[in-house]
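My questions all concern the structure below.
Note that this complex is displayed minus one protein chain, with the remaining chains in position.
Letters A and B mark the chains as written, and numbering starts fresh at 1 in each.
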Amino acid sequence: MEYFLFLVSSGLVMGATYGLVGMGFAIIYKATGIVNFAQGELLMLTAYIAFSIATSLSLSLIPLMIITIPIAMVIGIVLERVFIRPMLGEPLFSIVMVTIGLAVILRGVTIMIWGPDPHEFPTGLSSEVVHIGPVPFYQVQLYGLGTLAVLTAAAWAFFRFTRLGIAMRAVAANEGAAMLMGIEVSRIHMIAWAFAAAVAALAGILFASMFKLGPTIWFEGLRSFPAVILGGLDSVLGAALGGLIVGLIENLAQGYLGQGLREIAGFVVIVVILMLRPYGLFGAREIERV
Amino acid sequence: MRTGHYKETYGELIALSDSNVVWSWVAALGVFVVILPFLVGNYTLSLAISILIAIVGAIGLNLLTGTTGLISIGQSGFLAIGAYANALLATDYGWPVWASLPAAGIVAGAISLLVGIPSLRLKGLYLAITTLAFSFIVNYVILYAEPITHGPNGIFLNDTKVFGLDLSTDRGLYYFVLGVTVLVTLASLNILRSRIGRAWLAIRDHDIAARVMGIDLVRYKLLAFAVSSFFVGIAGGLMSLQIRFINIDVFGFLLSIEALAIIILGGFGSIAGTIMGAVFLTLLPEAIRISLGLFVDPGSSAYTKYVYEIRGIAYGIVIVVFLRFKPDGLIGLWRDVRKYFANWPLAY
Partner (left out) sequence: MKQTLRMTLLALGAALVLPGMAAAEPGVTDTEIRIGDVNIMTGPASFIGQAVAVGSKVAAAEINAAGGINGRKIVIKTEDDGYVPSRSFQALKKLLEVDDIFALNGTSGTANVLAMMPLITKANLPTVVTTAPNELVYTPVRPSVFTIGASYEASFYAQLKYIHENLAPKGAVYGLIRQDDDFGVAVENGYARAIKEFGLKDGIRLRYKKGQADFAAEAVQMKAAGVQVLANGAIIAQAANVLKETRKLGMDLQVADVWSEIMPPSAKLLVPAGYSYLIGDYISSMSDPAAVKFMAKAKPYMTDADVAAVNRYTFITYAGLKVLAKAMEACGKDLTRACTVDNLRKIKNFDTEGLTAPVSFDNERQLGGTAIKVYQINLADQTFKTLTDYKEY
């Protein structure tokens, strides 16, 4: 039983990071219809920026998050204006390829500025182990779970109750109609990127605190794909839930089946889910029969 | 505008080109390509071989993504399958190259049907992500199926001879790869001009309308996957012949990105564009290295530390710039230039 609980707890922790990254994907897809392949690199860039801030100002986790969020938002806005906005009107796939190109650029720039060495991410949190029942957690892992919960609740409230959130949902449903209703669609796109960058910053800080900062953490973007596919590309809440589920599946697969299955468990999940429910668990279903 | 050109026989109708000028330029290109080994050194020749292999692979991808509109970013998986199939058949089973190479293509094509089946239900980005997942799964299977694939140890290829060409020399390998590339190019040009190619174009433009017009989507989509992966598998086999030692590290995710970049750069659905894109992108790192070398002293540590990062960034910038300013790719650029000169001094 303890074995199972350990696996579940570590699955949830890992799933929280997947969920956070996935939410970033979902926000951009929801508002603009494109998959941002540079989300992982955004995560890496904002994590490194936070690292520089943390080492020069010696902040602890929460203040660091609070300071990094506006910086990340600015970065998101700049990227959207420079790379994505000029592509208005181009086919969807071209814009997606631009994000792939953007990913390559961000990766190179990050390594050029900060170098290739891995670093310990300074969070100011103690490395004491906290026990919830029989299950041990590091403090930062609990923060990760907490951040996911808070963000999920905030996202739900945002999309349900605020004008901006409803405007985003309108843009996601039908851009033309939204424009006719007086919603400034280009501004919504910009805001979506800003939010996605902020979420990526949070995910990056938490991930680096848990697993060391290094020039390969951009791969988390790709590894979070199963989460966002499972939840449905355009469902932010689905991405969070999908992240937790994928984290659980990975850890349970490794614990009970072994043999490095953890790595591809997620990708197998993608293939299976897409065969059965092509739009994910919570994605909007587009009816098409052929 | 040309007038007075009448096609009087069926042969003239389906010829690749009816213009003598075009054919003479093609002949000139052919002569240049054949005497290239006598003009340049071995290093440049190996670059040329890499370009040709990139052309074969990118043509395969172009048939799938450019012509049929089925987005695939899992090409590295098929390259790996082709390379491993060729290497295993050649070393473990002793097949000669002229048998193992097509077999590599067939194996890749057959396995691609596995990926093709999800494609019948999935569209656009979801399909792209499925192919991505597939390439990771292929990597995993190759690594863990040790009895068959040598697992993490990799495979060494022995020196081989085919049709009297010694493939361990640059010159022999160059001519062999050149021959394969010419065959692949002609094959794809012909497929594109046939009913299969037209069906693929229809599927790309609007697959439901294509179905309404009676095109069997299942058949043509699976055919697109199979043919495309056949060519990509052959490209993988050629890669294994060139670098003579393959293991899983060679086939990273970045290869898929490079293949996509080539067809975006070249222009979707155009074979000539693919060739231009492959030449441009394979020579790009060399060009950057040489141009950087003019400004920065190659001995300095700053140079060696940053040159690769800069090359990577330049790669991304090229992709973004072309997508933004020339979405039709190099072939679009070429057509614009040609039209400009053809109509000069008039505007149109």
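The rule is simple: contacts are C-beta pairs under 8 Å (C-beta built on N, C-alpha and C of every residue); 3 or more make two chains touch, one makes a residue touch a chain.
Just so we're clear, the structure is a prediction, and the values are computed from it rather than from any experiment.
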item	value
Among shown chains, those touching the left-out chain	A, B
Contact residue for the chain not shown (choose from B:G154, B:G179 or B:P327)	B:G154
Touching the absent chain when the full complex is considered, from A:A38, A:I111 or A:V228	A:I111
Touch residues of chain B, complete complex, unshown partner	37-44, 46, 50, 140, 143-144, 151-154, 156, 168, 239, 243-245, 247-250, 252, 290, 293-294, 296-298, 301, 304-309
Chain A, residues in touch with the chain not shown (by the definition above)	3, 6-7, 9-11, 13-14, 111, 116-120, 127, 129, 136-138, 207, 210-212, 214-217, 219-220, 250-252, 254-255, 258-260, 262-263
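Heads up, the rule we're going with is that only the chains that are shown with their structure count from here on.
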item	value
For chain A paired with chain B, centre-to-centre distance based on mean C-alpha positions, whole Å	33
Complex interface listing, chain A residues touching chain B	35, 83, 86-87, 90-94, 96-98, 100-105, 107-109, 111-112, 222, 225-226, 229, 233, 259-260, 263-264, 267-268, 270-271, 274-275, 278, 288, 290
Complex contact set, residues of chain B against chain A	71, 118, 121-126, 128-130, 132-134, 136-137, 140, 144, 207-208, 211, 217, 253, 257, 260-261, 264, 306, 309-310, 312-313, 315-320, 323-324, 327
